[in-house]
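Every protein chain of the complex appears in place save one, which is left out.
As written, the chains take the letters A, B and C, and residue 1 is the first residue of each chain.
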Amino acid sequence: MNTFGSKWSFTSFGESHGAAIGGVLDGVPAGLTIDLNLIRTELDKRAGRTKHGLEQDLSKTQVRVSVRAKNEPDEVEWLSGVLNGVTLGTPIAFLIRNKDARPEDYEYLKHTYRVGHADKVYEQKYGIRDWRGGGRASARETAARVVAGCLAKQELAAKGVCINAHLIQVGAETDPSKFAETIAFYQREGDSIGGIVECRINGLPAGTGEPIFNKLQAELAFAVMSINACKGFEYGTGFAGVTQPGSAINHISGGISGGIADGTEIIFRCVFKPTPTTPKALAKVQSDDVQCTKVGRHDACVAVRAVPVVEAMTALALVQFL
Amino acid sequence: MNTFGSKWSFTSFGESHGAAIGGVLDGVPAGLTIDLNLIRTELDKRAGRTKHGLEQDLSKTQVRVSVRAKNEPDEVEWLSGVLNGVTLGTPIAFLIRNKDARPEDYEYLKHTYRVGHADKVYEQKYGIRDWRGGGRASARETAARVVAGCLAKQELAAKGVCINAHLIQVGAETDPSKFAETIAFYQREGDSIGGIVECRINGLPAGTGEPIFNKLQAELAFAVMSINACKGFEYGTGFAGVTQPGSAINHISGGISGGIADGTEIIFRCVFKPTPTTPKALAKVQSDDVQCTKVGRHDACVAVRAVPVVEAMTALALVQFL
Amino acid sequence: MNTFGSKWSFTSFGESHGAAIGGVLDGVPAGLTIDLNLIRTELDKRAGRTKHGLEQDLSKTQVRVSVRAKNEPDEVEWLSGVLNGVTLGTPIAFLIRNKDARPEDYEYLKHTYRVGHADKVYEQKYGIRDWRGGGRASARETAARVVAGCLAKQELAAKGVCINAHLIQVGAETDPSKFAETIAFYQREGDSIGGIVECRINGLPAGTGEPIFNKLQAELAFAVMSINACKGFEYGTGFAGVTQPGSAINHISGGISGGIADGTEIIFRCVFKPTPTTPKALAKVQSDDVQCTKVGRHDACVAVRAVPVVEAMTALALVQFL
Partner (left out) sequence: MNTFGSKWSFTSFGESHGAAIGGVLDGVPAGLTIDLNLIRTELDKRAGRTKHGLEQDLSKTQVRVSVRAKNEPDEVEWLSGVLNGVTLGTPIAFLIRNKDARPEDYEYLKHTYRVGHADKVYEQKYGIRDWRGGGRASARETAARVVAGCLAKQELAAKGVCINAHLIQVGAETDPSKFAETIAFYQREGDSIGGIVECRINGLPAGTGEPIFNKLQAELAFAVMSINACKGFEYGTGFAGVTQPGSAINHISGGISGGIADGTEIIFRCVFKPTPTTPKALAKVQSDDVQCTKVGRHDACVAVRAVPVVEAMTALALVQFL
């Protein structure tokens, strides 16, 4: 339900407009010195406060989905499992307060469903409406994943495993030097656009993975497809490989053979759809239970902020195997 | 490791050239009358003994990967959990004997790794070589998935959930009436080609799924990406959607919102790479530990036989939620 | 590791002398109004602040193990999963601050192992010494179990299931009206004594349980044996039944048959050893790595405070089946 993994078991909690979001990470060995700078940097990337790999600073063009994000960094409070910055081997609980949680900002949503959001299916599922900002469906929940993912990355790095994700496509644009410009265009239009994130894993020992159901690629797909707005996952030759005959693409394994790492670089890609809650989109939609609501700010390309989350989920998936 | 799911828990066993393959399916309610005809049909599709949806009978053009498959149907032996064809609520164990398991056929592989197969990574992982046909990595293991999947399909059908997968692309060809011809071409060339399978799910109740890690799309991706040769998974607008702005593709959810089914048709696609073990491919490859070995028969498009496996894994993924 | 149950999944965190203890309870349905008074009462019982079932108020005779407990009640802070006192269906995270956590009080333990405590095995296991009060092994951790157990009890009560535990023996004494007197005697002696807790479950639907490994009695034993100081579990005729022939004890099933509830009252008992850290005990023990340390206050009969924990763990075990 809200737990990922069994060796490093990560339980996420928190509604976007409740008191706090956070998590408990169980299974982390004792003696790991937590890299607070890494966590700070990754949380900033996730919140859209840094340019992370783009040619220009996106923080000027991009607008946060959330009214809470603003420019205040997320403050992580460590509740347990850590003493003087070093892990104890006991469960690591942490939280990030929703500082300016103001349910009244969302009072107007109480009787409307937000277009393209999961509000309606949630009510169908739970029989209760937590109108405070979409409850768990909010992108804010991914901040807890980033914190847990940073610990996993540290453990992996100590074993020589390196994870690097970056944006390789925005709309039809594949030239990274033009990404900021493309995003700025959609921002001005009151519109949004999708993006593709590529992730490269190096140093994973040959033999990592399981041969049947828990194939390495299946676990990576499971981890990445659980990120909001992700619509597809592929590795190695992926979908494009369908047109190439076996004689041509042989031995481009994407670093995985029979579900198990072969020791070479693993490359996968995932696609993020554009956010549906844009001024332009909303102007086009009307129905009995879908009201057009004003959108103050919007995120023109969520794939940008997905990059650190892809890395975090990749790390959490891989750390289960070590 | 070799178990899929927790509600309907399916444990698969068997090496391709051992005594038998099979499985145990735990969690099936009492009182389900097993549809043996459905199982027969699906196993035949998986073994390439029927044309299943293609315009011509592929059994003439396609050659089985396995020397065992021949034209004898797989015989399922039910060991437990069933009385007079009706489930008892206890674990259902079944096996399929490897009738003509002749390890000596594979004696020549004892000291070679098969090109593009997982032989080498397996030895790296397990430190032991089961040279009898690739051990668990063989496509034959999917027969057990198909049997278990048929029971899941029956349970789903009884609740109004219908799963239909079909081939939508072979190489660059998207016209189904030309698929057999395309495959025959690669067969003659001693080559192979990839394919894309589309799967449609109807009747899944709104509310099915979980909002965070166990999103419906993540569970489907996990299930499908565990099939041999699958290189990618996408749903809804998928990878192609990256070029469309949010204002255009809004509301094409692919039947899932926030990880939870919205009650409309769910559509996903997955891509299967061409088999690497072809006469043409092998002629091109030589290395110290990769010997060129004669390939008697080969499967020019494994995506054809993947169709019933995609349905089976989809059923096993969905039945966990009901 | 630190998670109990899969349907109602409870993850516990917190060191006794860290910032806080707490937990995350996942799987609780939406719409449950949390009974804060029940939680208050049960936490008070656990902390030894109420007499709970004894003929006299034990709070006069009993002394808390912990320097923290004092007379301040534990304050539960709800972080997520609850809105206006009603559950949302999302993970319920809560914490209890360790108000006067003063690591300096335990500075003297930094280089000594406490007699009869798990300090030494923990260091062997984790390779790190969290000298702050025994880390996770502290009885304080059970406060989080009590909070989670209260929610489980509420859910069970709504379905007609009632759990009642009480002390039935203190040392050799089986007359409840003499328990307080017996405990006071050991308190004055600077000694401690064991106790037996009996738990009765009524209203559990016939059919609850599983026939093989997850027998109802096995799950109850697992839950109860996880409580600190518990040395044994028995149900129905238990150990005493060994001397009675089958013809005599037939049909005294203890409410469970073949691992499954038969709809009648379930009765089990569990025994708690006396705390080893008493002035009298310590005076007798000396070794190189076990230093005699002054014990300011001690708990003469931990079985008293175990009663609400037994109920909590019973509730958490049973709620998994509903």
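The working rule: a contact is a pair of C-beta atoms (placed from the backbone, for glycine too) under 8 Å apart; a residue touches a chain by one contact, two chains touch by 3 or more.
These figures come from a predicted structure and were not determined experimentally.
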Hidden partner chain, touching residue among C:3, C:154 or C:314: C:3
Residue of B:20, B:38 or B:184 in touch with the missing chain, whole complex considered: B:20
Candidates C:41, C:202 or C:257 - the one touching the absent chain: C:257
Contacts of chain B with the absent chain, listed as residue ranges: 1-3, 9, 11-15, 18-22, 24, 26-27, 29-31, 78-81, 83, 86, 88-93, 95, 125-128, 130, 132, 135-136
Touch residues of chain C, complete complex, unshown partner: 1-4, 12, 115-118, 120-122, 124-125, 134-137, 141, 169, 171-172, 186, 189, 191-196, 206-207, 209-215, 217-219, 221-223, 225-226, 228, 230-239, 241-247, 249-251, 253-254, 257-263, 271, 273-276, 278, 280-281, 284-285
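Going forward, only the chains that are shown with their structure count from here on.
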Centre-to-centre distance between chain B and chain A (centres being mean Cα positions), rounded to whole Å: 29
Per-residue multi-chain contacts in chain C, two or more chains: 90
